[in-house]
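All protein chains but one are shown at their positions in the complex.
Presenting subunit A:
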Amino acid sequence: MNKQEEQLNALNDIKKLMDRSSRFISLSGLSGVFAGFTALVGAYLAQREIASYMNGTYTYGSSIEDLEFNLLKIGFGVLLVALIGGLLLTLRQSRKKNLPFWDRTTKNLLLNLAIPLVSGGLFIIALLLVHPGTYGLIAPSCLVFYGLALINASKYTYTDIRFLGFCEIILGLIAMFNIGYGLYFWAIGFGVLHIFYGMLMYFKYERGN
């Protein structure tokens, strides 16, 4: 009987080492929640901006370029705040787990996240710069490329991320058939889904551990 317990322990060790050496497991669910709230605030600000442009309350002489510029500012603001918050929360988590923050698993995760994300970013920049009148495609493209990035990266962190990726892609494709409601889909995909998934992961991996 003792022998069996020993072998079970050995198997557990094997599993732990396989995961720890190939997956980034310091990802904090709270960083998802934080990113989600940031996205919702950003979407609200963008909505206000668009509404005020539509009502003509923009000052005299302001053009669609001014609106674009303001929306871009909001977008980058959201990205920056969400990234910094996520980074800090993940750093805290890796310290709590006593794992190195920067190792091969971090590099693998970031690289595989970046491939679809950078492609998507360039794709969207091209839409903005050389294809006037395609604003409607921006939000759906964001969602689809982000979903692909998550699926690609899911081999290098918690596998739950994979399902979140599917949700983002489906949402992006639905948005593609409903051009004009981009901001709402964007808010659901980057706001609501992040909060929901972040909480799910927080309760699954962090509470009680």
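Keep this in mind: a residue touches a chain if its C-beta (ideal position, glycine included) is under 8 Å from a C-beta of that chain, and two chains touch if they have at least 3 such contacts; residues count from 1.
In this text, contacts and distances are computed from a predicted model.
**Student:** Mind telling me which option in "Diol dehydratase reactivase subunit alpha", "Spermidine/putrescine import ATP-binding protein PotA", "Transcriptional regulator" or "Xylose transport system permease protein XylH" is what UniProt lists for the chain we can't see?
**Tutor:** Result for the unshown chain: "Transcriptional regulator".
**Student:** Have a look at A:10, A:64 or A:118 and name the one touching the chain we're not showing.
**Tutor:** In the full complex, the listed residue that touches the missing chain is A:10.
**Student:** In the full complex, which of A:18, A:51, A:72 or A:111 touches the chain missing from this view?
**Tutor:** Answering carefully, the residue with contact to the hidden chain is A:18.
**Student:** Looking at A:49, A:66, A:103 or A:206, which makes contact with the chain not pictured?
**Tutor:** A:103
**Student:** With the missing chain put back, which residues of subunit A would touch it? List them for me.
**Tutor:** Residues touching the hidden chain, for subunit A, are 1, 3-4, 7-8, 10-11, 13-15, 17-18, 20-22, 100, 103-104.
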